[in-house]
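Here the structure is laid out as structure tokens; the discussion comes afterwards.
Showing subunit A:
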Amino acid sequence: MTNGSLQHSISSWFPIPEVEELADSKEQHEINEISEENIEPAIPINSSLLEFSQEASQFLNITVQPEQLYDLMRLLKTNDQTHFDYLFCLSGVDFGEELGVVYHLESTIHRHMLVVKVKTSDRENPMLDSVCDIWYTAEFHEREVFDFFGIKFKNHPNLKRLFLTEDWDGFPLRKDYEDTINMIVK
Partner candidate 1 sequence: MDSTTKNSNFKTEEYQINMGPQHPATHGVLNLLLTIDGEIIKKVEPDLGYIHRSIEKMCERDSYQQIVHLTDRMDYLSSNINNEAVCLAVENALELEVPERVKVIRTIIGELTRISSHCLWWGVMGMDVGALSTFFYGFRDREMINDIFEETCGARLTMNYNVPGGLMLDIHPNFVKRVKKFVAHFKTKIPEYDRLLTQNVIFQKRTKGVGILTKEDAISFGASGPVARASGYSCDVRKYHPYSALDKVSFKESLKTEGDTFARYQVRIMELWESLSIIEQLIDNIPEGEHRVKTNAVIKLPKGEFYQKVETARGELGVYIISKGTKNPYRLKFRSPGFSNLSLLNHIAVGGKIGDLVAIMATIDLVIPDIDR
Partner candidate 2 sequence: MTIDIIINSHLWFAANTAEGSLSILEMVVIALIYLGIFSVAGLFLVLLERRVAAWFQLRVGPNRVGFQGLLQTMADALKLVSKELTGTSKADMFLYNLAPYFVIISSLMALAVLPFTNEFQAFDINIGIFFLIAISSIGVIGVLLGGWSSNNKFALIGAMRSGVQTISYELSVGLSLLTMILLTGTLQLSEIVDVQKDGWLIVQGHIPAIIAFMIFMISGTAETNRAPFDMVEAESELGAGFHTEYSGMKFAYFFLAEFINMFIIAAIAATVFFGAWLSPFGITESIPWLGVFWFLGKTLALVFLMMWFRWTFPRLRVDQLLTLEWKYLLPINLVNIVIMALMVWLNLIIRV
């Protein structure tokens, strides 16, 4: 499926509630802000809680809120038209002010690819849903993300540090990590 049709079908799964019933009024702008959507209403196809983008990347990117992450992932895998059953890359990213995870998905039947990003602005105790019962490969990858970024995943069967020792202090791949002994900064 092309990116456009992917975007069309995925966005229909998460419509913004009550937006169709309201006229173009101030209340709509308020409701848009409450539902955490920050694209101007001038873009017609954006009637969903997800944020789509194709610039600066070779794949279709979806930015999703942490609350809808698990449902979106499950639908992406089980829906026959999208059928994203191959999670080939799960990376943690420190976006500067927020921490997040980037998922690269591929479908083994339709051979299309997709990128899903989720961000959380809580740097003290970031929590996200785990997808390891949808794709088994996520179990190890999420442990790695926890090890390096500190992002905890709910419902993960074995969330321990993977590479570093159990008593390591801090999360090395964050941008504000300081370690005068081990790091050489140019």
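With respect to how the candidates were assembled, all candidates are chains of the complex that A comes from, given by their letters.
Just so we're on the same page, contacts are C-beta pairs under 8 Å (C-beta built on N, C-alpha and C of every residue); 3 or more make two chains touch, one makes a residue touch a chain; residues count from 1.
In this text, all values refer to a predicted model and were calculated from it rather than measured experimentally.
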Name the candidate, out of 1 or 2, that touches subunit A somewhere in the complex. 1
Seen from subunit A, its contact residues with candidate 1 in the complex are 55-59, 61, 85-89, 91, 93-94, 102, 104, 108, 111, 115, 135-137, 139-141, 144, 162-165, 172-173, 182-186
